[in-house]
Every structure is written in structure tokens, then in C-alpha cells.
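Here is the structure we will look at, set down as C-alpha cells.
All protein chains of the complex are present and in place, except for one that has been dropped.
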Amino acid sequence: MSEETFSDGQYPLLDRDIRRDLEQVADSGLLDYRSEALPTWCPGCGYYGITHALAQALTELQIENHNLVVVSGIGCAGRYPFFFKGYGFHGVHGRALTIASGVKIANPDLHVLVVGGDGDGLGIGGGHLPHAIRRNVDMTYILFDNGIYGLTKGQSSPTTPRGQITGTHPYGNPDEPLDPVLLGLSYRASFLGHGYAGEPENLKEIFVRALSHQGFSFVPVLTPCVTFDSVNNTWDNLRGAWEPVPGDHDPSDLNGALQLALEKKHYYGVLYEEPDRPTFEDSEKETVMRARNGDQ
Amino acid sequence: MSEETFSDGQYPLLDRDIRRDLEQVADSGLLDYRSEALPTWCPGCGYYGITHALAQALTELQIENHNLVVVSGIGCAGRYPFFFKGYGFHGVHGRALTIASGVKIANPDLHVLVVGGDGDGLGIGGGHLPHAIRRNVDMTYILFDNGIYGLTKGQSSPTTPRGQITGTHPYGNPDEPLDPVLLGLSYRASFLGHGYAGEPENLKEIFVRALSHQGFSFVPVLTPCVTFDSVNNTWDNLRGAWEPVPGDHDPSDLNGALQLALEKKHYYGVLYEEPDRPTFEDSEKETVMRARNGDQ
Amino acid sequence: MTELNGIDVTFRICGAAGDGSLAAGSFLNRAAARMGYHIMNIDLYPAEIRGFGKSVAHTRISDRPVQTPGSLADCLVSLNDLHAITELDTLAEGAVILYDSKPPNYVEEDEAIAGFIEPGMIGYGIPLGELSSIATKSARSRNIVALGALSGIFHLPSEYLRDAIRERFTRKSEEIAESNIRAFDLGLEYANTRLVKADAIDFEERVPGARDDVVIVSGNEAVARACLDAGVRLYAGYPITPATKIMEILAKELPKQGGVVVQTEDEISAIGHIIGGGFAGKRSITATSGPGLSLMSEFLNLAVMAEVPVVVVNGQRGGPSTGLPTKTEQSDLNIAVFGGSGDSPRPVLAPADVTECHKLTVKAFEVAEAFQTPVILLTDLFLANRVEDITWPEGDLAIWGRYENRIADPVAAEDFKRFVITPDGVSPRSIPGTPGLHYPATGLEHDERGMPEYSPENHLRMTEKRYLKFNTLRDAWPAPVPEGADGELDVGIISWGSTIGSAREALEHLHTTDMNAGGLFPRLIWPLHEDALKEFSSRSRNLIVAEGNYSGQFANMVEAVVCREVIRITEIPAGPIPSERIIEVAGGLNR
Partner (left out) sequence: MTELNGIDVTFRICGAAGDGSLAAGSFLNRAAARMGYHIMNIDLYPAEIRGFGKSVAHTRISDRPVQTPGSLADCLVSLNDLHAITELDTLAEGAVILYDSKPPNYVEEDEAIAGFIEPGMIGYGIPLGELSSIATKSARSRNIVALGALSGIFHLPSEYLRDAIRERFTRKSEEIAESNIRAFDLGLEYANTRLVKADAIDFEERVPGARDDVVIVSGNEAVARACLDAGVRLYAGYPITPATKIMEILAKELPKQGGVVVQTEDEISAIGHIIGGGFAGKRSITATSGPGLSLMSEFLNLAVMAEVPVVVVNGQRGGPSTGLPTKTEQSDLNIAVFGGSGDSPRPVLAPADVTECHKLTVKAFEVAEAFQTPVILLTDLFLANRVEDITWPEGDLAIWGRYENRIADPVAAEDFKRFVITPDGVSPRSIPGTPGLHYPATGLEHDERGMPEYSPENHLRMTEKRYLKFNTLRDAWPAPVPEGADGELDVGIISWGSTIGSAREALEHLHTTDMNAGGLFPRLIWPLHEDALKEFSSRSRNLIVAEGNYSGQFANMVEAVVCREVIRITEIPAGPIPSERIIEVAGGLNR
């Protein structure tokens, strides 16, 4: 699947195998969160696992799908809203967080979930992340970190390692990669979980906690692009590198979380959580009170 | 001085006092880097001190002014190129780093210096900073952190503390401030110095080291906006809060630098330096070699 | 009712920052408006640098509605001679100059305005500083003394001025108020007793029709108030001249009625936020200027494609690029109308005056909702900052059409088609939170359900739908009604936005000649009422399009419709186009 080729038939009618998938999903009882449109991702793509874990988390939390708004940018990950049952907003590239904040601020009763790729969120959209985080609007942002631009067929992304050969860097990527976990912590996200597409159970747990967190929860998830990355985030490479957050890590310790992030990239679990940080909604209540009291 | 009012007369002909200032500057021997146009900043603004320190650093390093390009965005700080003798580019709001990278990449013989405000660099321009840093183009970026939007007359900036009352937040700013030092470190700037407008000697030293560093050097400088901030970054508040980087801090220790940044905001000096990180120019040489050898 | 007494006087009160010229102007405005005069005021502060800036309150007072600030002043009040000298060329023939006859500091001979008063001008020297010191023990009330003198010289009813002064200063303290009233009275007395009236300006101590419901507001204030009246739930914005004020007012006022103001990290985020708000079913707005509108281009297109209602106010200033941030211009019309990639229709509205800033903002929300589209409201720096005496528009504003907000019926939830093709192009919308009516909004071309669909047939159908809505709006919005003469016209004047005032003033003047002149002033700038334009053109021997930009942006659009070369008045004087310019062009035409 790629921007150049994903096209006419919005869901592939020719593809008999895919129909089978639908039946499996139906059997799993997760259909409340899966629309009739089937994911158009490549076979073996890590995004399936993430989707599954997410559907499970939503089921567990019993979020009503008419109160759910899934907002995305553009990218393979960005097509999420089409595969979900619920209100969706497939926006423009890199700006999902801004739309999502607007939705939530306009109607705080809605559950707002943002999904998007690493290019979408850290490249073109990288200017919005620190501000969404510091505003601490109560929503969850899942970043699908596959270290590549999938939809446009394999160019370097902001998390592509230095030296990797890609469509735009045939002689090797000259730029140091960004680390979404380090970024999230230095912006002081009030919740930071780190997930891995190959561990759906663990992932589901992180999602449940993120969705339950009051405030902005940021969850980068490492995942392979099986079609355009055969050297870095492959299933083989990731499987070995995975390690859960050490049991003695205190998720309220920002410094400790930073240590973990610096030390080794592949810790999975909840690295940081600050449940009492006032959300934007809390601040807004204060503002309204002050305004009505006329203290200015 | 403000966007709404800075206007017609490009340099104030009526103002006799200012003429005197020019003579003083002429006497100081720094005229090589100061144009005949006089800064139009408010009296007492911290930007004067920064300018002075910078002129001293350039003098010390004997950078030829025709090989100097000063690039800025929009803001009080953004007017720099008009007060400097050398090539200048007063661009659009928040995008100075992109122009500057283009200048330097197109002609690596030039010295490129970027200046701008906190709104310019961390608000509208916040998406470019991580990428300029990870590209490690050999240039110096001085961020004038006055915690306010000066030119537009006193709205909150990304570094305005939570709760401060400003034009756009008459009931108090609801957002947590960003910390430019923490950001620079988490983006892994190859050089990070932190300065204070009230310590020009110290500041000059930092500038000299930053300008001498091979690669991207990032220097946030705390400075008061005497006109639009009377509660936070005032001369009085800053004077007391200043503390030099501890003598035993090893500037090659990223973790240590992060500790300092987390611990206390107001350490001044060079927090981090990684002299051997390949610059963009280094990587480019590699790329050219590979391309000519045909290894792809 | 207003009784005309032929009053039409323009004042310029000039000082350095801190001299209180702007405050004096505002007292004068307020008082005159309460008396029943009409006013237009614009504050000018060209170069307030290091406290040495010049500030000018420019106020026109007339017994008839004021269309423009006027180009030449009848009276200059100098609170700082050095600055005021640079204002001499803004004066009408026989103008009055009021100055401090004993300025507080020593002034070089060639820096005293008294030396510049030429034959034909009328100078009144008053010891402003001295009288101020007597009244308030400081020179700070020189502006108030001057006001008193104005009252005395021109027979401006003094009670109204005293009230305006008292209102403002009692907020500080009773004592300050009283000392300032003393300053006023000293000025008044000085004028009455020591000056010999040599000019012909005479308010005759008359009050044409005192009004209580009048308010003095700027275009920006009117837009902000309209947001409050329209029940805005979300304002998201990023500061930029001249739009910042709207955000600052709303930041104070909106929370009182439960709305939220978000200061975003940039304009892209601002419009993203309001698209989210509009999608969520809440009235959402942002305000910006040219550079910000440029940044919103991609998101505006998303709102077109996903059919999301939002309102974007664009306060035009001199361009291109950062341009002239403190000067007015009407040069963002092209980008407003044509700035979207693809075939991207969006309505553009432009108010003519401060009252319309309010009305059209309210209307913009109605249009946005009814037609599920972004709407751009084009004001400009002149309109945004100038103040007028207005009364708040009340009731519905059906003069500009009445529209239905079509919300989907939850009963019909089976197989909900958010983008169903309807005869008028408008599909019933559902609001997130409504059970059964969920759908994906997207910037991709999509089928009636919102799912991506790129077949040529679907693309054509959906493009047609988006343009059909546009036509539905045009039909629902009453065509512009020609103003002035009927029948065959010697000259027809088409204009838009804040230049309409100058065009109207020119028409008024032309009607005093033997010229048959009419005007056509669309407020719905896009889509254009082509028939009305053609009809007007067919009646006009000469057709003028007057606007405040260089390249004739509206003239280009009009020419494409009327298939005729128009006479272009395209001026960029960094202020409003003087009506004299239009009169000059029209007067020189063959009939």
C-alpha cells in the first residue's frame, strides 16, 4: 500500500482472503470498533497488531463508539479512521493533534484518540507535539513509529537511523534520528508509554492506562514496515531488542524515565505518569471562574 | 517598540539621544559589526547586552563581515539583521533556521548566525528546531528568551510560566512552559550553551565557543522584556537567579547536562558539547564520495 | 431626530507618546457621539520608538453619517510641536492650529509650530502647560486643557466633554477626575476670555439629537462582540497585527459565557483547532492577517473537502510577505478567493464599516453552518482599528439571507450517508456524540459515506456537489442593490470592503453635480452575483472599480464577469483611498 498506488477501489473487492479476515474479526467480538471497511495495509504490517490491541483496549474500557473520535493525519497509519467504527477525522499531513485538540476542547464529553506515523508526528507535525503536550488536553496520541515513510514508498523519516539507505538517501541518511520517548519526556508529557507492535497484550495494557489517564497521554509504538524497511525495524530485529520497563522504575520519576530513555531505546511499558497535573479542561474551569468573578 | 507601532521612519531621525549611542559604539571599535541603523529596542531591553556581547565575540574571532550572514525571523529580536553590518536575511516568522541551513549548505564558506525570539523559535518555528539540530549544519542559533511576545505587545510565549497574566491570558496562562535547554538536549544538539543578558562577559565567552564549534550550536539566552513583562523575566528576578554551570560539570556528559537542566533552570555556561559529531557538511562529503564511487 | 447643522469637522490631535493625544481624541469622540454627531476616528502611531513616537488621534465629526475619516484636517492640536510640524501638510485650507504658547521645555525657534503658521491658517496659542500645572500640579493634563479650549473656541457643548472626562478618571479616583475637570474649565475659560475667534467652525452649543444607545467601537471590537453574540464556543488564534485585539478581547469575555480561547503555537494549529471545533458542532473562529492566512491555506482546503464550518477573519495589511504590518491595504482578496489548491470554492465576505463587521461576522457563522464550509471574512487594518459611533445591530440579520442549519435526523441512522447528494448540494450533517451517525471526515475525495473513492465519476459528482452548495448560497444571499441614481448612468462605481465608504462619499459629491452616478457594493465577494454585476454594468456608460490594492484584484474578477474593461482605481496609500481620488477620476470621464 502506498500513496501512489492506494487508490480506486476503496476496499478491495477482488480479494477473497480479506473477506475471511472480516469474519475472524466478527468472531472476536471487537466489531464494535472495526468498520466494514478492511484495513488496506500490507500483509505482515505491524499496524494490524496495534489495531487489534487498540480495539481490545476500547472494548475493555467500554467506550461508546459514538462518543469516540479518531483523528489522524496522512500516512499508512493515517487511514485508521476508515477502519474504525466511530466518528473519524482523517485530516491533513502532520496536523492531527491540532484538530483533535479542537474537537476535545469544543466538546469535552467526547473521547479523542489521535493516531499517526512518525513522519506525520515528528516530521511535518513535529511543531505541534510540544504544544499539545504542554496544553495537556485530555486525549491519547498513538505514534506508529516504523522509522520510514510508508505511504509514499520508503523515504527516510525522523526516526530512521543515521546511515540507513532509503529512497531519498541512496547513500545513507545523514541525519541523527529523533527519539520520540526522549522528546515526550522533555516536553513533560503527563503520561508516556512506549509500546511494541509485536506484544499486543502488553500494548493493550499500555493503551488502557493511556486512555484512562486524565490529560495528554503519549504512546509511541515501535512497529515494522515490512514493505519498505528490511534492515532496521524488522520483526527479527525488534523481537530481540524488546525489554519491559524495569520493575523498580517509579513512573512518577521524570529523571528516572529520562535515564531509561537515554540508556536504551527499547524499554516498553509506562515510563512516566503524572496523574495530578491539571488538564487544559481544569485550567479552563479556573479561567471561567476568574472571568466570572471579574478577577483579571 | 512593537509590530503595531514600529513603522515609518526606519531609523529615528528625531531622536538625538540615539545619535549619541552611535558615537559610543564607534568609539568602542565594534563598528565593523554594527550598521549605521540603530537598534530600535526599548530603553533597558536585554537585547542591547546580547548585541554587545555578540559584536565582541565576532570581533574577537575576526569574522569578516562580508562572510557573515545573520538570519532572523520576525519579532523584536528578529530585527537584528538591520542593525548588523554584514549580509542579513530577515525572513518570515519562525522559519529562520530553514533559510539559514539553505544559505550554509549552498555556500559552506559563509559564517551563518541565526537569531530570534522564543515565540519565533519555539512557537511557530518549534517544528524546525529538532531537525536543524539533528542535521547538525555548522551554524550558531541564539534564542532570545524573554518569555513573551514583544513585537506584538505582550502575549504569552511558549516559555511564559503557567499562571502569568498576559494579553492573551488575562486570567493566567494555562500552559506549562517549555524549557529550551531541555529541548536542545533531548534533540541532542552537538553544542548547548545557556546565557543571560545581564552577564555580557560570560555571554561573550559562550558566543565565542558556540561560533567556534563545528556543527550546530544552540544558545538560548534569558533576557528581560522591560516593556511587556514586569513579573517574570525582570532584571531584578533574573539577577538573583543566575548561577554558573558547576565547575565539575563535564560538557561531554549528556546525562549530566540533562540533570542540570532538570534540577534548576538558571545555569549559565556551556552545558553540552560534542566536538566530534559529524556535521552535515561531513556527511555530505561522504555522500559525494559514495556517489562518485557508485556505491549505493 | 437629528437636526442637521452643517457640521463636518476633522480634528487631528498630535503629540508624542505619553502626551495623551489619543485619550483626548477618545474623549472628543465619545462626547460628540453622545451629542448625536457621527464620528470616525483612527489613531495613528507611526513610530513609537524609545518613547519618541508620534501619536495622532484623527477624528471626524459630522451631523451626517461619516463614510471616511476625511483626508484633510480642519483643526490640528499640537501637544508636541516637533511632531505636529510634520502634520502641517495634512491640513485643509484655512485650518485652525491650537498649540502651547508656553511649552514646558525650551524649544528651538525652528522647532516651534507657531513659526510655521502661514497666512490663511488660524493659530491659537494657549498656555496649555501652565494651565495644566495650575489645575493638576503637573503638565500631564495639557491634553485636557486643550479639549477645554476646543470646546470654547468651537462652541462644543462642554457638559458632554466633562462627562466623558469624568467617566474615565473617576475609575482612577474622584480627585483626579475633579482636577482634570478643572484643567478642562481653565482651557475653556481661557478660550472664552482671552482668544478672539477668527475661524468659522461653530457647533453652536447645539446637540443634534443626544443618544444613549450609541457606542464607540472599532471594527475589531465589533467582530469580537459578534462572536459573543453568535455564541462562539471556540476561538483559537495566534497574535498578528491587526487581528490580535480580537483575541485579546475574547480572551477576557468569552470565558464568561463558557467559551474557550486557545492561543496556539501558530496559525496552522489555530485553524486546525477550529476545524476540530466546527466538526464537533460548535461555532469556532480564528482571526489573522495575510501571513497567517497564507499558512492556513492547506487547512482551509481540508475544510472545503470535509465540509466543516469555520470562520476565518482576515484583517488585511500591506503586503506581500510581512509587508507593512501597520498599514492598511485590500490586497488579500486574491488569496482569499483563489488561494486553495484544486477546485476549492469558499465564500468570502467583506464588511464596509464597523456595524457590518458585527453583522457579517454573525452572518459568516450562519453561512458556514448552513453550507458546511469555511467562510473568510475580509476586514482590513483601517476597518479593524478605526472607531465609529454605532448602535449594536439587533434581531435577525435577514437582510443578508436566512439559512437553515441542516442536521441529520438520528432516526435515519441505518447506513448514514454524511455526504449524500441532494438537490442543493447540502447534506445533513451529524455531530460527534450522536449515536448511529458516525462517519469519517476526510480530505481525500470520498463517496457519500465519507470513504475514499477516486473514480472519475465520483470525483465529478462530488465536485459538482461542492460547487452546487456555492450556487445555493449565492441564490440565498440577496443580490447587491445598486445605490444612487437609477436608469442609465454616466458612471457606475463598484467597490468592496472599507473602500465602499470612500465610494459612497464620492457618490454623494457627484450627486451635487449634474452627473448621473450610481454604486454597486457587494458584501458577498465570492461567489459573485454575476447577474447584478452585468445589469449594473449594462447601465453604466463608464464603469469604475475602486479598491485598495495595486493589481486590481477585484477589478480582474469583475472584468471576467462583465466582459468589459473597467476603469481601475487601485491605490495603495497605506490608508483609506480618499473620496477625492474617486471624484477626480469620475469627474474626468466622457459621458
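So that you can tell them apart, the chains are marked A, B and C in the order they are listed, and the count of residues begins at 1 in each.
We take it that a residue touches a chain if its C-beta (ideal position, glycine included) is under 8 Å from a C-beta of that chain, and two chains touch if they have at least 3 such contacts.
Here the structure is a predicted model, which is why all the values come from computation and not from measurement.
Contacts of the undisplayed chain with the visible chains, over the whole complex, involve A, B, C.
Checked against the full complex, the one of C:Thr10, C:Gln263 or C:Asn549 touching the unshown chain is C:Asn549. Note on the undisplayed chain: of the listed residues A:Cys42, A:Ile63, A:Val208 or A:Val245, the one touching it is A:Cys42.
Only one of the listed residues, C:Glu445, C:Glu483 or C:Glu508, touches the absent chain: C:Glu445.
The residue touching the chain not shown here, chosen from C:Arg168, C:His459 or C:Arg581, is C:His459. Contact with the undisplayed chain is limited, among C:Ser26, C:Asn80, C:Thr136 or C:Ser344, to C:Ser344.
One chain is missing from the display, and on subunit A it is touched by residues 1-9, 12, 14-15, 17-18, 40-43, 74, 92-94, 123-124, 126, 149, 152-153, 155-156, 158, 167-171. Where subunit C meets the missing chain, the touching residues are 46, 290-291, 293-295, 297-298, 301-302, 304-306, 318-327, 329, 331-332, 334-335, 337-345, 442-445, 454-456, 459-460, 463-464, 467, 549-551, 553, 556-557, 559-560, 563-565, 572-575. Mapped onto subunit B, contacts with the missing chain fall at residues 6-8, 10-11, 37, 64-67, 69, 71, 74, 81-82, 85-92, 95, 97-107, 109-110, 127-128, 130-131, 135, 284, 287-288, 290-292, 296.
By definition in this document, only the chains that are shown with their structure count from here on.
Counted by C-beta pairs in contact, the busier of B-C and A-C is A-C.
Distance between chain centres (mean CA atoms), subunit A to subunit B: 33 Å.
Centroid to centroid, with C-alpha atoms defining each point, subunit B and subunit C lie 37 Å apart. Chain centres here are Cα means. That of subunit A falls 44 Å from that of subunit C.
For subunit B, the set of residues that touch two or more other chains comprises 123-124, 126, 158, 170-171. Each of residues 252, 255, 265-266 in subunit C touches at least two other chains.
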